[in-house]
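A protein chain is absent from this complex, but the other protein chains hold their places.
As written, the chain order gives the labels A and B, with residue 1 at the start of each chain.
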Amino acid sequence: MAEPPVEPIKYVDALVRLPYHYVAGDCRARYLRALKDKKILGARCSQTGKVFVPPLVNSPESLAPTDELVEIADRGVVTTFCIVNIPVIGRALELPYVVASIALDGADISIHALVQECKPDEVRMGMRVEAVWKPDGEREGSHEDILHFRPTGEPDMPRDAFLNRL
Amino acid sequence: MSEFPPLHQEVVLEFPYKHSTGPVIGRFLAGLKEQKRIWGQRVRGQGVVVPPLGYSEVDGSAGEEWVEVQPTGTVTAVAVVHEPIEGLHPFTTSFAFVLVRLDGADTALAHVVKDDLARLRVGARVEAVWAPDDERQGTIRDIACFRVVAS
Partner (left out) sequence: MSRLRNVAVVAFAQAPVVARDEHRMATEMLYPQVRRALADCGVERSAIDYQVAGSADYIDGRPFGFVGALEVMGSWPPTQDLHLEMDAAFAAHYAWIRMQAGDCDTALVCGHGKVSEGEPRRILNLELDPYYQAPIGLDPLATAALQASAFMARTGTTDRRLAEIAARNRAAGARNPDVQVRSSASADELARTPWAVEPLRTGYVPPLGESAVALILAAEGKAERMCDRPAWIHGTDQRIELQTLGARDLSRSPSARLAAERALAMAGATSAADVDLVELSAATPVEELILCEALGIDADRSSPALNPSGGPLVGHPLMMTGLIRLGEAFRQLAGRAGDHAVAGARRAIAHATNGHCLQQNLFWVLGTERRWT
């Protein structure tokens, strides 16, 4: 034989397995721990007064520090949303479900959350919603302490109230 | 912001990959698995390259003819691992990484030596130890390791 076999081995399998040991950083650690007490924290920009949630150490816009922590309400308004019809690996959510950008009262940017306890086609921009928390004793200080948001039944907010917080 | 008890999270990222080999790497690996033979490729600017990539790393030209090399060779570098890392290194007790210039090759093959580490040094003569017939899968570890034959 003057050459190796004609048929090649087609693939080399490689399982990349990398363990990581993350640190949340004090800023995010305080935010997560406050969720256990049903508190949502934001941080205020020392230059513009804009409130970011979750809190950051500085404003990405002004580059100024955001040292002041403020409490944000656990209710707010749906700014924009989508209805998901396809399953996601690793999550067992009943289809279809709604993911919304929610501008909490007191915050200048939105967070993302599920909106449930209503039909998907009832969700609309401007709809008032409130957080549904895990019961006392079950909250651990993680994002999962908020189960989802649900409509409050209050009248919708006018567009001007949230258009710059989409 | 005042110092605060740290919050940690342990996460393992896992990505399974199937790397396509191509006609040269794939045939070299088939040669290990099916023939227990080690094939090099003559390549411009490098001579006989083992293991072959299919192209010259010097000028990018396509590799030329296949050239068989011997399973014996000379060690050009030795690194002894006394505390292997689980899940990364191929053994759980002391072993060595080596570069071996096989007889007939112009480049050195990176591989491992398990036994006889006291006799292992630059210049030692080694030979390939094949994995058993039913364990060879078409990977570089179809050569299970090298063993020292003269020091």
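Everything below uses one rule, namely that a contact is a pair of C-beta atoms (placed from the backbone, for glycine too) under 8 Å apart; a residue touches a chain by one contact, two chains touch by 3 or more.
These numbers were taken from a predicted model, which means no experiment stands behind them.
Colleague: Of B:36, B:89, B:114 or B:147, which sits in contact with the chain we cannot see?
Modeller: Checking the options B:36, B:89, B:114 or B:147, the one contacting the hidden chain is B:89.
Colleague: Kindly state which of the options B:49, B:67 or B:148 is in contact with the chain not pictured.
Modeller: B:49
Colleague: Given the full complex, what residues of chain B touch the hidden partner chain?
Modeller: On the chain B side, contact with the omitted chain comes from 3-4, 6, 11, 13, 17, 19, 21, 25, 29, 46, 49-51, 53, 57-58, 76-82, 85, 87-90, 97-101, 107-112, 122-123, 139-141.
Colleague: What residue numbers in chain A mark contact with the hidden partner chain?
Modeller: Missing-chain contacts on chain A: residues 12, 14, 16-28, 56-58, 60-63.
The rule we apply is simple: only the chains that are shown with their structure count from here on.
Colleague: Centre to centre, by mean C-alpha position, how many angstrom separate chain A and chain B?
Modeller: 46
Colleague: Chain A touches which residues of chain B in the complex?
Modeller: For chain B paired with chain A, touching residues are 1-23, 25-31, 33-35, 37, 39, 66, 87, 138-139.
Colleague: Could you pull out which chain A residues touch chain B in their complex?
Modeller: Listed in rising order, the residues of chain A that touch chain B are 1-24, 26-30, 32-33, 57, 67, 69.
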